[in-house]
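Here's the structure, in structure tokens; my notes come after.
Removed: one protein chain of the complex. Kept in place: all other protein chains.
Letters A and B mark the chains in the order given here, with residues in each chain numbered from 1 onward.
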Amino acid sequence: MKTSVVATLFLVLLCVSGGCQKKEEVIKVGVAGPMTGDQAKMGTDFKNGVSLAVEEWNAKGGLLGKKISLLEADDQHDPKQAVSVANKAVNEGVVGLIGHFNSSCSIPASDVYNRAGIPMITPGSTNPQLTEKGYRGIFRVCGRDDQQGKVGAEFVADKLRLKSVAVIHDKTTYGQGLADEFKRFISGKVEVVYYGGIIQGDKDFKTVLTAIREKRPELIYYGGIYPEMGLLVKQARELGIGAPFMSGDGSIDPKFIEIAGPKAADGTYLTFSPDPRNIPTAKVFIDDYQKRFGEIGPYSVYAYDAANILFTAIKEAGTAEGRAVAEKLHSSEFSGALGKIRFDEKGDVTASLYVVWITREGKFIEYWRPGH
Amino acid sequence: MDRLSLVIRRSLLRSVMISFWFAILFLPFMGLRASLIFFVLLSLVLFSVVLLKGYIKMSTERFRSAVQNVCALRRFTLGFSAARYLIIFFLLLFPLFARDYLLDVAVLAGIYVILALGLNIVVGFAGLLNLGFVAFYAVGAYSYALLNVKLGLTFWQALPLCLTFTTLSGFVLAIPALRLRGDYLAIVTLGFGEIVRLILNNWDALTGGPNGVSGVAPPSLLGMSMGQLSKYYYIVVAAGLLTCVAVRRVRSSRIGRAWIAIREDEIGASSMGINTMRYKLYSFAFGSFWAGLAGILFAAKMRFVSPESFTFMESVLILCMVILGGLGSIGGVILGSVILVILPEVLREVQSYRMLALGMGLILMMIFRPQGIFGGMGRDAR
Partner (left out) sequence: MLFQQLINGLTVGGVYALIALGYTMVYGILELINFAHGEIYMLGAYLGVIFFAFFSAAGLTSYSLSLSLVLTVALSALFCSAYGFTMERIAYRPLRNAPRLSPLISAIGVSIFLQNYVMLTQGATDKVFPHLQGTGGLTFFGARITYLQVCIILVSFFLMLSLHLYVTRTRMGRAMRAVAQDKVMASLLGVDIDLVISLTFVIGSGLAAVAGIMVAMYYGLVNYSIGYIAGIKAFTAAVLGGIGSIPGAMFGGIFLGLVESMGASYISSEYKDAYAFAVLIIVLLIKPSGIFGRTNEEKV
């Protein structure tokens, strides 16, 4: 009896380790992000953007004569899972990866991809640390939080000419990173009368806001995402705080206005990339995307461009070998829906991409560009 | 014949009523269509189960003896029998034919085995419910990460320091907490676990806050870096085997027997002269030692630690591994951990239902088989 059980166990483990090892004539590319969980919408936006690019290239004959096969990886906004799916993707033989979304996932995952020599292009991780490690194969097509914080600070100090601000963050890699960058660029020009953190997932911020109310800042800057932003703005108005709020790309979501209420949210400043709808090159993409997937997400166009850039680099390099592709990515200039894109030595985009938006009557409108 | 039709009608009515109740309960959340489908399906399932109950009773004999046989297996895994050698042999050869991804899963399983064995000491042997075990895991992981990144200590240099530190923290928690009764102890340990996580998340200067600590170096043996998965695997296997041996030896020692006595009847044990306080302290400290080891291995493998890996859910998961395997049973706990690590990987497609099944599984386990697979405790064991 015991031997048969052990033998079965042995066989089961053997089969599992044997695994599925089918060899096909395709080029595998991965897209990673939070496909399930609280940020599932972002992950889906990514996936859709990349899928559109894959479909277009496959319709035109594929890449290097082979069809592109898209591998979807779900990191569930958990760094541990991110490393796990990164290993899995590397194992499956992907030649490049678009992702991840959250900086807390991209940063550990980038170690895996770098060791495997596989290029990674993220459409949405804005924490500066990602490209500071000296990895040759890690790129991003979005901006960095130090750029974002700088633009925000410029707006508050030079355009609005305010004297005092309060800075809050949600204690995440992204949120606190962004708030700290803003604070760094604003120091010396504007007084920071309050600096503190709230807990992501919490609902009651009246305590923090009451403390802020005492200091009477002229603007409140929040580094974080839209659920807490909406609540902060709503509760601030309930407490009688009239100062405008400012936040970053994590808050620019229609749900923010829904949570805060259109009246309370009116007049909120947000830093984000320029409206893709205003860019002529993006128009075709937006139409195609909307026909295929519906409403466009804030990062869909970035994911699309990232995928196209990766495919273009592979094509130009003539090979899918990681290091060659990475060199091509560093040396070439690419045109995407967002316009012309070049990467610098670290893998960041050379041009600064941030402008300030404002909410008006329940809608987001582009408001101010740096240098105006 | 009349009686049969009466039974059928009554069971049908009962199934329908119960399904109706649940369908109504789920209606606001699932919507009308899903609820209707659920109602029909549940009625059918319940009805057939009720009808088949009589038939099941007849085949119960065969079923029960089969279960007995599986449970009797534990007698064989406890000793160094042929089965044991076979498994070890297989473990050693594993990297030769397994790919990176499978090695990754295996390493993770190994770490969880050590964790579960550690918790087993506290919960299974001594009967103390620790819901904050993940705190010691975190202390081990972070202490290694910080010693390595900030002070440049190598894996082997840091190992004894981290283990000492973790064991000490086990002591520190145990001293105040152990005056409390069972469920209060559970909540206090839960609170402790959460506080540790909050500190790790908020004390930026020391722990890097939510960013965590990255760039942690893997161990190197004889000048060769063991970072590669196939090599690191052997370190984890070695640690796992060490844990097994140590735990087994302790269990048959005087300390182990004192723990079991405390678990079964604390007042009785103390009246027999066992210093319950001291032995409970030992169990906490010893358990946290292994959690620390697992933490160090985890940090060296991921090369990155962040507070998100050390939530209450992790504690619950480790507890489930111990319960599934059977409180107090070493072989069972190992099996439980392996199952609970492999299962989510195999079922990656239906990931979202995993936690749902886990919750349901806990309830059913407690009602129908609280002693786990190879149970050492529970109603039957008396």
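By our rule, contacts are C-beta pairs under 8 Å (C-beta built on N, C-alpha and C of every residue); 3 or more make two chains touch, one makes a residue touch a chain.
Because the structure is predicted, anything quoted here is derived from the model rather than measured.
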{"item": "Contact with the hidden chain (one of A:208, A:270, A:296 or A:310)", "value": "A:208"}
{"item": "Touching residue (missing chain; options B:23, B:42, B:111 or B:129)", "value": "B:129"}
{"item": "Contacting the left-out chain in the complete assembly, out of A:264, A:282, A:296 or A:325", "value": "A:264"}
{"item": "Touching residues (missing chain, whole complex) on subunit A", "value": "36-38, 40-41, 171, 196-199, 201-204, 206-208, 210-211, 213-214, 227, 230-231, 234, 237-240, 255, 258-259, 261, 263-264"}
{"item": "For subunit B, the residues touching the chain missing from this view", "value": "21-22, 24-26, 28-30, 34, 127, 129, 176-177, 179-184, 186-188, 190-192, 194-195, 198-199, 202, 267-268, 312, 316, 319, 323, 352-353, 355-356, 358-363, 365-367, 370, 378-379"}
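Everything below uses one rule, namely that only the chains that are shown with their structure count from here on.
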{"item": "Approximate Å spacing (C-alpha centroids) for the pair subunit A, subunit B", "value": "35"}
{"item": "Touching residues on subunit B, where the partner in the complex is subunit A", "value": "69-70, 73, 76, 81-83, 86-87, 90, 94, 97-102, 104, 108, 201-202, 204, 209-212, 214, 302-304, 306, 308-309, 342, 346, 351-352"}
{"item": "Interface residues, subunit A side, partner subunit B - complex", "value": "1-3, 5-6, 9-10, 13, 16-19, 36, 74, 78-80, 83-84, 87-88, 90-92, 104, 107-108, 111, 129, 171-173, 176-177, 197"}
